[in-house]
Each structure stands twice: as structure tokens, then as C-alpha cells.
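The complex appears here without one of its protein chains, the remainder shown in place.
Up next is chain A:
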């Protein structure tokens, strides 16, 4: 039995979300009220980098079971949070933290014109 969480409809809707917004964050809770420490950490990293949090398009997977399961298949990434910048999958909390510490995240955000 083949079990697929990602319908073509959902894939299209995720494609649109990811391509239309500069920064997309799939998370548990909202940027103002994160529901998980990992999601909170990602929001805090963006904040520490000086990103205007209004630029982040966040989707709360706790409010949408279909999205919660589908996003994992879409990104081929098993956990939430997930970060996309300019249509490209960047990673989850560990990668964001690592890139924040190494300076790679700042370089990426500057390159994409998201901070100056």
C-alpha cells in the first residue's frame, strides 16, 4: 500500500507559498507565539540577524494536519521547522543555528537583499 501525504493540489499550493515569498517558515505556532523551542529558535535567529519579522511568511503546521505531513514529503525533510529563502530550501533549526554562528546566514541574507 502506497501512502502519500502530498496531493498534487497541496504540492502546488506549497510551490506558490515558497516562490511568492522571500522568506517562508513552516513552524509550530506563530512567530509571536511559537509552540516549540525549535521553531522559537529559528524566529529568534532571524530577529538576531536584523530581519524585519514582517518579511517572514510563516505557516503554522499545527493548524493544518495536511500541511504538517505534506511539507515533510515536499522538502524531503523529516522535521519542522523548515526555512525557505527565495524559493530555496535552507534547512531546519540545526542548520540555521550553524549558519548563524558561522556567518553564512548573514552572507545569504545580505546577498538576497533581506538585510543590509
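The definition used in the following text is that contacts are C-beta pairs under 8 Å (C-beta built on N, C-alpha and C of every residue); 3 or more make two chains touch, one makes a residue touch a chain; residues count from 1.
One rule holds for everything that comes next: contacts and distances are computed from a predicted model.
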According to its UniProt record, the missing chain among "Trafficking protein particle complex subunit", "Bola-like protein", "NCT transcriptional regulatory complex subunit A" or "Electron transfer flavoprotein subunit alpha" is "Bola-like protein"
Among the options A:18, A:42, A:85 or A:99, the absent chain makes contact with A:99
For chain A, which residues touch the unseen chain? 38, 76-79, 89-95, 98-99
